[in-house]
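Missing here is one protein chain; the remaining ones are kept as they sit in the complex.
To keep things simple, chains are lettered A and B as they appear, and every chain counts its residues starting from 1.
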Amino acid sequence: MTRLRALLSTVRLPALSILVALLVGALVIMFTDLEVLAALPHDPIGAIGMGIGRAVAAYSALLRGAFGNPERISEALNSGGDPALWARALRPITESLLRSVPLIFVGLAVSVAFRTGIFNIGGEGQFLMGAVGGTTTAIAFGGAGLPAPITILAVVAGGALFGAAWAFIPGFLKVRAGASEVITTIMLNYIASLLAFFLLSNWDFIQREDHTQPISKALETYVTMPGILPIPELRLNISFIVALAFAALVSWFLFRTTKGFELRAAGLNLAAARYAGMGAGSSIILAMLISGGIAGIGGAFEAVGTVKQLSPSVTGGVGFTAIAIALVGGSRPAGVVATALVFGALRNGGALMGLETRIPIDLLFFIQALVIMFIAAPSLVGQILRVPFRRRKGVPA
Amino acid sequence: MSAATLVTGAEQVAALRGARIRAVLFALFALLALAAVPGAGSAVATFSFWVDTVGGSDAAFSYPVAATWFLAGGVMAAIAALQLRRGAGFHWRRGIGIVAPLYVVAIVGALLNGTAANLTVLFTGTLNYAAPIAIGALAGIISERAGVLNIAIEGKFLLGALAGAVASSLLGIAIAGPIAGALMGAGVGLLLAVLGIRYKVDQIVAGTVINLGAAGITNFIYLRVLQEHSELNAPVNILPVKIPVLGDIPVLGSILFTLSPYFYVAVVLVAFFTYAIFRTRWGLRLRASGEMPSAAGTVGVNIIRLRYGAMVLSGALAGFAGSYLALGGTGGFGMGISSGRGFIALAALIFGAWNPVYAFGAALIFGFAQATSTLLSILGVGLPPQVLLAVPFVITIVVVAGLIGRVRGPASAGQPYEQG
Partner (left out) sequence: MRLELRDITKQFPGVLANDRVSIGVEKGQVLGLLGENGAGKTTLMNILSGLYRPDSGTILIDGKERVFRDPAQAIAAGIGMVHQHFMLVPVFDVTESVALGAEPTRGLLGTFDRAAARAKVVELSKRYGLNVDPDAKIETLPVGVRQRVEILKALYRQSDILVLDEPSAVLTPQETDELFEIIRGLAEGGTSIIFITHKLHEVLAVADQITVLRRGKVAGNANPKTANPKELAEMMVGREVQLTVSRGASKPGATVLELKGVNVLDSTGEMAVREASLVVRAGEIVAVAGVQGNGQTELVEAITGLRPADSGEISLNGSNITGASPRQIADAGVAHIPEDRSRDGMVKGMTVAENLMLNSYHRPPYSKGISLRREEIDAAAESAVKNFDVRTPSIHTNIASLSGGNQQKVIVAREFSRPVGLVVAAQPTRGLDVGSIEYIHRRIVEQRDAGAAVLIVSTELDEVLALGDRVAVMYEGKIVGVLDAKEATRERVGLLMGGATA
């Protein structure tokens, strides 16, 4: 009972933050509709009604896009085992899960850094470099005709290595020169993007044949990630399982190991960590290596397994969404997974929202920004909803 | 020995080590340049300028590449020697200021490899590009000098650009765009201040909120509103103007005096705020607020009000600079129009050591890298454009890593102030 109450009190602020942000998003939908605005002066009630209608239509499309159409689900249920109907019914929800995979990885990456007191804004660049590493190893190993399991392991290792190497730079500079990781990771994001652009347009090994755009070769010819559902039309693949496994691993590492203890101590009080004989500098570097490595694996899975080709835009702002996810999830692996599932569903559902109601998916970035704001300023949500909130401890906010 | 030169032991040691590292680096560059002399052979680089107006008659000049390499290498060697002899007291930034153009001339000459290049466009491109960067950096300087970290310049650029484009389109007056941009920026600055000061939100988190939210909402409005109603995104462009008399000076007139009005405004703003920050009562209090707010708070300076004011001012400047992106000749707002220039402004502010004049210099260097990249790709030179585009970001990392000399930002930037 007390555990349930504890869980509820943990979930209350994030849940309300997301809810309030979605409500503000609805207002934005209403008041950026020129028809609504035009009707407002002479028929305010009708206009607002129309606006609410638009917002409801948008969000219902969002929900159907994210979780599936109830009609189709009941069709599938009634059909017995018709795989085509099941595929149609389950596609939205499985796509949502697939969408959440990169968010889980980078969310975990940012959380490990947060826990160590490092504001890693570089998830974007580390993810991209991981994607470059994964793509390169996929072409190298797959091209050499090695068996799929070996290639997949190599892709994961390649992604981890590139991501970790990219994250090592800000970690090292912070320890050796006291350089703010906020500044260095921002700058490294841009350098990563330019580097990927450069490699994809100048390096024949990965650049797509007969293309001038910065796009990699089609990667499914080298390796495919095995699906995890019995219906082949559904794309959900092992990356989802790996992401969950990493969440468990990170949780174990942070709270059940000596190194994790050192990282958390360094994150909360660097001076005390030094006093207690922990290598504070090595904690920071270790945290950045882990953080970058996890982000890099996410990038490798995304490019090789899901998009099946690499371009500089493969990140889609995942590094920034991950900051929102880490904050909402309280930098706890379980919280990160839960939040990433919600955000993944929103992102996936946003596509249908755009298709049906022409509401651009970019609204979700705005909503994410609001969520971060509400999480970071709990009393703001409190004032909006008239419920008391206190700032949470142990999370940079 | 005056008090200002009293440096403590460890700093002295570090400074000396830094000086030695610089001397070695300079010597290395000198060697590189001298090594390039034989390779250049008898190659000649040819450049031209527009004499009167862009596209009119041009005047060309040529120089031998090998001699330029020699000159650059020689001067660099001299600088390396001076650096070694004078140690930490050597004004190496000035040295670089003298020698860097020589290197640029040599490198560009070598890259051109015989093709003729027009420099008027290169220079006007540099200066026009630098204008919003310099103003954005100034905005960041004011807020950080007051003690509030500012990574949200990018977001303010985007929102300023959108506001400028829409207001200018609706009202049809040129001046409406920049004013709307500034007002929008001021509003965002106020929001940042409320989050950071009132709600004590971490300033990095608050900046991330603004950047992410600005990207989301401007894309959203562009796609949902502006795309269908292009009349809302047809602003009065603010194009380069030729200043009477001065603009008629041959060659120079079309470079220095036929620029976007934003550039002239940037020069005035930088001069004005340099004076304001370092010479006025407001500036003294602003700097105290960024270095040690309690020192000012205990003598009756209202830090909270000062910071609110600085944030609104900073936002207005950034929003104003942002309006350039939509009004400076691109024909309106486009998705992601700032394309990282807000962060380049942040880079300029760091490279410029929180000083408006130096930051302007940094903006010019970044602008030159950008304009050179454009020029080279037009001329089909085989240097990948990404190399030059990465210059601001790489320089910033080098600077914050303290590889070539330490810069010190305001000591209390990033910490919320609590009275008592």
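As a convention for this text, a contact is a pair of C-beta atoms (placed from the backbone, for glycine too) under 8 Å apart; a residue touches a chain by one contact, two chains touch by 3 or more.
Bear in mind the structure is a predicted one, so any value in this text is a computation, not a measurement.
Shown chains touched by the hidden chain across the complete assembly: A, B.
Check B:Asn302, B:Thr330 or B:Ser377 against the missing chain and you find that the one touching it is B:Asn302. Within the complete assembly, A:Leu268 is the residue of A:Ala15, A:Ile231, A:Leu268 or A:Ile384 that touches the hidden chain.
Those residues of chain B that touch the chain absent from the view are 2-4, 6, 8-13, 275-276, 279-285, 287-288, 291-292, 294-302, 411, 419-420. The chain not shown here touches chain A at positions 256-259, 261, 264-265, 268-269, 271-278, 393-394.
In this section, only the chains that are shown with their structure count from here on.
Spacing of chain A relative to chain B, judged by their CA centroids, is 32 angstrom. Here chain A touches chain B in the complex through residues 28, 32-34, 119, 121, 169, 173, 176-180, 182-184, 186-188, 190-191, 194-195, 197-198, 201-202, 317, 320, 323-324, 327, 358-360, 362-370, 372-373, 376-377, 379-380, 391, 396-397, going by the rule given at the top.
Every residue of chain B that touches chain A in the complex is listed here, in rising order: 149, 151, 195, 199-202, 204-206, 208-217, 219-221, 223-225, 228-229, 340, 343, 346-347, 350, 384, 386-387, 389-390, 393-394, 396-397, 400-403.
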